[in-house]
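Note that this is a trimmed complex: some chains were dropped, and none of the rest were shifted.
By letter and in written order, the chains are A and B; residue numbering begins at 1 in each of them.
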Amino acid sequence: MSGEVTAEILTSHILDLASSGKRLDGRTADEYRPISVEPGFVVTADGSALAHIGDTAVLSGIKLEPGKPFPDTPNAGVLTTNAELVPLSSPMFEPGPPQPGAIEVSRVVDRAIRAAETIDLTRLCVTPGEKSWVCYTDIHVLDHGGNLIDAALLAAVTALLHATVPAKRFGIAEADYALEVGHVPIECTFVRLGDTIVVDPTVDEERAGQGRLTVATDEAGRVVAMQKGLVGAFSPDDVKDVVRRAFRHGERMRAIARGTGR
Amino acid sequence: MGSVGAKDVPVLLTPDGRRIDGRKLDELRPIRIRAGVSHQADGSAFVEWGANKVMAAVYGPREVHPRHLQQNNKAVIQCKYNMAAFSVDERKRPGLDRRSQEISKVIGEAFDSVIFTEEFPRTSIDVYIEVLQANAGTRCAGLVAASVALADAGIPMVDLLPAVAVGKVAGAIALDLKKEEDNFGEADLPMALVPQSGRLVLLQMEGHMTEEELGQALDLGVRGCRDIYEVMKAALRERYAVGAPGGAA
């Protein structure tokens, strides 16, 4: 109960600050918190990365296993994305089957990876109609300080960029080899705070926000996924503005994922 | 979107700009809305939109179940989008899948953005959407049906919520994709508009578009929503004229 009151006071404080272009942690509206990735964090995975965006920490692990292609795509491998918003990572998450929030994260990440054609699924086919690689991208949230989607995709693409196909272990080829990765999508998330739209929201900003908008872009200059979430609204002009900003941030974060920038 | 290894891509756009069903790029499929079709619900609507058939019903404000979801300062909006097993070509196993759960979430959030929830603290407003026959665009059809059902239930809202998907088909931005266009097209961008404010409360995208195409798509979608808005208002006018519920479907 008193928690609700505190939250309301904090919300109006955040909105007040935003109306004069400020944020609680001193950032500008278009500034990310510090970003870092640590590939190879988990050696039991075929690829992995721990991504930090400010207080938010997300671990992604890739596993490749031989399986059966879907009947309607006999020449393609299978891509599966799953996000676990485990209760360890936030007081808001509960034990049990995946909540809508976790499902949303996994589906938005999955759409970006598919639309950017990050993995050429036909290259995951071993024997058409018979055997193909199933590529599992698991996302494990460790610390939820806000903006899970961006951190989740950043961890996932970094893990994919460093992943190995365990072809030798499964007796499918003479040697393991690096997973081939195409376009790298990056998701950038924004929330509206009154008339201001800020990037990379904290948990408190997400709670105070009047709508959340995520835009995924790739290096081919394409928007590959979008998702409006939470209570609130954006005008078409807001959306166009946000897309512009997403391209710019995306470029920098892609360099971080590739280990060529920070 | 772009199914892998698909063999026979049909011709989605003729040289003179006609689509697979003869429509122009900015043309909606036929849409028919009936409000007040359920005898049990507090509000309801049935939408036939192209080859989609969708029913929506609203219950509430009523007691929150499960209780721990109750909020002291507002009504909670609980939305369930569900597809009948026989609504699609390959039978869908009954029960909530991940896609349905995501759609339920974004539609619920869209309505939460326009309903005056603070007028009904400690209650639940339950919005149920059943897709009975699907042919691309079911989330928009469901949202439109649910919006009319909410109005039929007398729930106070900022405005009705027209919705439509814009897509990219054979390189062109097109309004309101049907199934073949959706399966073989390059992008799909569903949206829901608050006509009064001109803002979007639902917006998703999958596929790929350039920044420019996206701008075009947004503008086309907003125009489409405004057309649908008129159909929605007409359905409600007809409902109020008739009075008694008309019978499901």
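The rule is simple: contacts are C-beta pairs under 8 Å (C-beta built on N, C-alpha and C of every residue); 3 or more make two chains touch, one makes a residue touch a chain.
Model, not experiment: these values are computed from the prediction.
The complete set of protein chains in this file's complex follows the formula A x3, B x3, whereas only one of each kind is placed.
One rule holds in what follows: only the chains that are shown with their structure count from here on.
A straight line joining the Cα centres of chain A and chain B is 26 Å long. Listing the residues of chain A that touch chain B in their complex gives 1, 4, 72-76, 98, 100-101, 103-104, 106-107, 111, 114-116, 121-122, 211, 213, 218, 220-236, 238-240, 243-244, 247. Every residue of chain B that touches chain A in the complex is listed here, in rising order: 1, 3-5, 72-73, 98-99, 101-102, 104-106, 109, 112-113, 189, 194, 197-211, 214-215, 218-219, 222.
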